[in-house]
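I have a structure here, written as structure tokens, and I will follow up with some questions on it.
Here is chain A:
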Amino acid sequence: MRLTATHVGTWRAMFLVIHRELRLSFRRPEQLLQPLVFFLIVTTLFPLGLSLQLSLLRDMAPGVLWVAALLASLLSLDSLFKSDADDGTLEQLALSGQSLTVIVIAKTFAHWLVSGAALVLVSPVVATALGIPVEAFATMLLSLALGTMTLSWLGAIGAGLTVGLRRGNVLLSLIVLPLAIPLLIFGAGATDRAISGISAAGALYFLASLCVFTCTLAPFAATAALRIALD
Partner candidate 1 sequence: MGGYARYVWPCFGFACTVLAWNLWSARRYHAKARQRALRALAMSDG
Partner candidate 2 sequence: MWTWFYRLASPPYVYRVAATLAPWFLTAAALAIGYGVIGGLVFAPPDYQQGDAFRIIYVHAPSGWMSMFAYTTMSIAGAIGLIWRIKMGHAVAAATAPIGASFTLLALVTGSLWGRPMWGTYWAWDPRLTSELILLFLYVGVMSLRPAFEDPGRGDRAAALLSIVGVVNVPIIHYSVVWWNSLHQGATVAKLGKPSMPGSMLWPLLSMFLGFTCFYGAVLCLRLRGEVLNRERQANWVREAVKS
């Protein structure tokens, strides 16, 4: 891997982009916290609105957790490409000679680190509030990690398609949510089984296969979407 002034290797380019994304994200910490706070608020809405006992809440908990995670992730997706598209950085990156796919992978991974991964870290708090027993936490964390990663990629496709649009936010949700329904079903299903004490292996394997499938194909779709918006 040569590091000359004119040629930057692929791994180094990825590292630079991820580093830049993380630095930019942490410059506005309030924007990082907003989806997390949204996640917390939405999950408290359900028990407050339904005023259920904790034992009944536990039955709904996986679904509530996952819907809240989905909605919170959707909120943060808009920022994936938008600010770079607005100030022209995205065009520069596309023209840079680096593969746009590599850059998209790096951006999406960085985005997952500050949104999806953050959700996963906060989830035990939320899970306790919803009455999910500690024994189910491992499955829950794993399913959320796989699910948010897949969602970041589905969101990258949606964000790429809607990046130039004025009210792209609603359209983004409209595009991403139907694609995310299988995620919801298997993610909530896995956590549900873990709570009941049955093996969640099947659902987790399926979730993992969805993740792998999406992570291998989505980068190309997202890059194609960006190219449509940029040219």
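As a convention for this text, contacts are C-beta pairs under 8 Å (C-beta built on N, C-alpha and C of every residue); 3 or more make two chains touch, one makes a residue touch a chain; residues count from 1.
On the choice of candidates, all candidates are chains of the complex that A comes from, given by their letters.
Just so we're clear, the structure is a prediction, and the values are computed from it rather than from any experiment.
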item	value
Of 1 or 2, the one touching chain A somewhere in this complex	2
Complex contacts: residues of chain A adjacent to candidate 2	157, 161-162, 164-165, 168, 171, 174-175, 177-179, 181-182, 185, 221, 224-225, 228-229
